[in-house]
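Beneath this line is the structure, given in C-alpha cells, with notes to follow.
Omission of a single protein chain aside, the complex is shown with its protein chains in their original locations.
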Amino acid sequence: MDAQDVLNVVVIGSIYTLFALGLTLSWGVLNILNLAHGATFMFGGLLAYLVTKDTALSLWIVLPISAIACGLIAVLLEVVAYRQIRKRVADLHASELATMIASIGAAAVLVALAEVITENQLVGINPETFNVTRTEIFGIGITNLEIVIVVMAAILSILLVYFVTRTRHGRALRALAQDPYTCGLMGISQNALAAATMFVSGALAGVAGVLLAMQLNTVEARLGEPLLLKAFAVIILGGVGSVQGAIAAAFILAFAETFTDVYIGTSVRDAVAFALIILLLLFRPQGLFSRVAWQRA
Amino acid sequence: MEWFSDNETLIQAALAGAILAYSFQIAMRAGVFTLAGVGFWGIGGYTTAYLVTEREWMTVPAILVGILLSGIIGLALALVLGRLRSLYLAMATVAFVLLVQIVAINWEDVTGGAGGMFGIPVTISTWQLLLVVAVVSVALLFFERGARGRTIEAMRLDEQVAMSVGINIVRERDLIFVLSSMLAALSGGIAAMMFNTLAPEQAGFGLIVDTLMMVVIGGAAAWWGALVGAFIVTWLPELLRFTGDYRGIVEGLIVVLVVVYAPEGFVGLVRRVTGFISGRRKPVGTPFADDTATVMPDAKHAQPEAALPEGAER
Partner (left out) sequence: MTASLLTLDDVKVHFGGVKAVDGISIDLEPGKLYGIVGPNGSGKTTLINAVSRFVHLSAGDITLDGTRVSAMKPFQVARHGVARTFQAIRLLPTLTVRENVLMAVDRKPDAKKATDAALERLNLTRIADEYPDNLPYGTRRRIEIARAIAPDPKLLMLDEPIAGMNREERAEIAEVMKSLRDDGLTQLLIEHDLRIVLNTCDHLFVMNFGKKVAEGPPHATAALPVVQEAYLGRKHDVDA
C-alpha cells in the first residue's frame, strides 16, 4: 500500500463517516433502523442535480439546500411512519422490526421517485457548482473536492461528538437512548427530540450524498444501496449509538477495504463489510469501542 | 379455464414465491428474524441447476441435494448467529445473503458468474408446483398446532417464560432456522427448474424485500398468510399497471401503510372480521404488532438495547 492508497482510505473513510453518522444517530438514539437512510442520501445528490440543472449554483449553496431538504425528508418519515408505529405497537422488538420494514417501504418510494425523475438515466450534478482542481501535497495527488470531503467530515464529526458529549441537549439524547420512559417524566418531549434527531440524521445523509455525487460525478436511483450495508458494518463495528465509535469504525472499514482491494482483488472488496458484520456480531456484538456492562438493575 | 392459462406465469411466480415466503414466515412466527432464506434460495437454486445442467442429474434428487446442503449450512449459520436478536440477526443474515451473492458472482465455474445460468431445462409443471405448495401448506398447518404451536408462540412472545417452563429455546431456534433454510432451498430449486435462468442479482436485497412484503401484507400469524401475501405481491404490479411510471412509488407507499396501519396483514384483517361476527376474537399478536400487549412500560422500555438476551447463551 502506498501513500495514494492511504489517501484513498482517508477520503473513503470520510464519506463512510458522514453516511454512518446519521444512521448511528437514528439507531443509537431512537432504536430506528432507518433503511431509508441510503435512499435519503441518494436524494441529496439528486436534489443537487435538480437544483443546478438549469442554473449553476455554488457548492456552498447546494450543500445546505440538500442538507435541509433531506433533513425534512427524514422528519417526514419519522412523523408519518415511525412515530405512528411507536404509538401503536407496544412491544419494543416488534416496533423495531415494523419500523425497519416501514423504512424499506419508504426507501422504495424514494428510489422509485428518483427513477421517475432521472428517467432511469445516470445524471450528474452541474460541474459548474464546484471547480475541481488537482494538486499535489507531499507527492500525493489530491483534488480540492477530496479536501472538502475530508475537512467537512472532520468538522461535522467533531461538532457532533462535542454536541453529544458536552451539551445539555446532547446528553438528553443519551438519556433518551437509555430510557425513553423517564424522559417523559423529566419533561423532555420525546417527539421533539425524535424529530430533531431524525432531522440531523437526514441532513448528514444529504451532505454526504452531494459530496459523493460530486466525487463520482454521477447520481442514480440505486446509489444508496451498497452504502447501506457498509454503514451497518461501521455502526456495529463502532458500537451502536457511539458517535466516536462510528467515526473510528468508518476508517477501519475503509482501510480494510482498500487493503483487500490492493492485496486480494476488487471483486471481493464489498464482501469485507459483510464479513465484518458477521464476525463482529459473533464475537463482539457491542462493538469495538462501546464500554462494557449493560447495566441491569 | 382460460384465465389460468393467461395468467400461468404469474401463478407460477406466486406459488414459487409462496414457498420462500413460508420460509420467512415460519421463522418470524417463532421470533427468529432471519432473512437468510434468500441466500438459501440462491444456494438451492444454483445447486439444483448445476447438478441438472452440468452433471445431468434428475430434477428431484438435485433439488433434494440443494435442500440438504442448505439444511447443513443453515445449521452452521444457526449455531454461529443463533444468539443474536431481532435487528442484529436481521442484519447478520442480510450480510450472509449478500455474501452468497458475491460467491455466486465470483464462482464462475459453477454458477456461470455474474451473467448467471441460461437455458436450464424446464422440468417442473405448474401442477407439480401446485402439489408441492399444497403439501408444504398442509405440513405447516399441522406444524403450527398443538405443542409445537405453543412452543412457537412462547418463543416469539416471551422467551424467558418459555425457558422457565423448560423449553430449550436455543435448540428450538436452531430447528426453526434449519427448517426455514430448507424451505427456502426448495423454493430456489423449483424456481431454477421452472424459470429457465438463474442470475446472482435475483438472489439479493430485492428478493428479500419482496418476500418480506409477502409476509407482512399476508400476515404472519397463520400459515396461509404467506400464501395470500405471495399472491397479492406477485399480482400487485399487474393490478397497479395503471399507475404507469409511478408504480414503484405506489408499491412503496402500500408497504408503509400496511406496516403502520395493518401490521397484522391480511390474516389480522380476516381475524378481526370473523371475531367481530363470532363475538370472540383470538388475539393476533404477530411479530410486528402485539395489540394485546400486557407489558408494563417500565419492564420493556427501561432495558438498554442489547444484541444478546439474558439467559440464552449457548
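Letters A and B mark the chains as written, and numbering starts fresh at 1 in each.
We take it that a contact is a pair of C-beta atoms (placed from the backbone, for glycine too) under 8 Å apart; a residue touches a chain by one contact, two chains touch by 3 or more.
This one's a predicted model, so the numbers in the text were calculated from it and none came from an experiment.
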{"item": "Sole residue of B:25, B:48, B:86 or B:151 that reaches the chain not shown, by the stated touch rule", "value": "B:151"}
{"item": "Residue touching the undisplayed chain, where the options are B:52, B:98, B:124 or B:169", "value": "B:169"}
{"item": "Chain B residues touching the omitted chain (full complex)", "value": "147, 150-151, 153-154, 157-158, 160-170, 282-285, 290, 292-296, 299, 310-311, 313"}
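The criterion applied here is as follows: only the chains that are shown with their structure count from here on.
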{"item": "Interchain centroid distance [CA atoms averaged], chain A/chain B, Å", "value": "29"}
{"item": "Residues of chain A that touch chain B when the two form their complex", "value": "31, 33, 80-81, 84-85, 88-94, 96-98, 100-102, 104-113, 115-116, 177-182, 225, 229, 232-233, 236, 240-241, 267-268, 270-271, 273-275, 277-278, 281-282, 285-286, 294-297"}
{"item": "Chain A partner contacts - residues on chain B that touch it in the complex", "value": "31, 33, 80-81, 84-88, 90-92, 94-96, 98-99, 102, 105-106, 205, 209, 212, 216, 245-249, 251-256, 259-261, 263, 286-291, 293, 295, 297-298, 300-308, 310"}
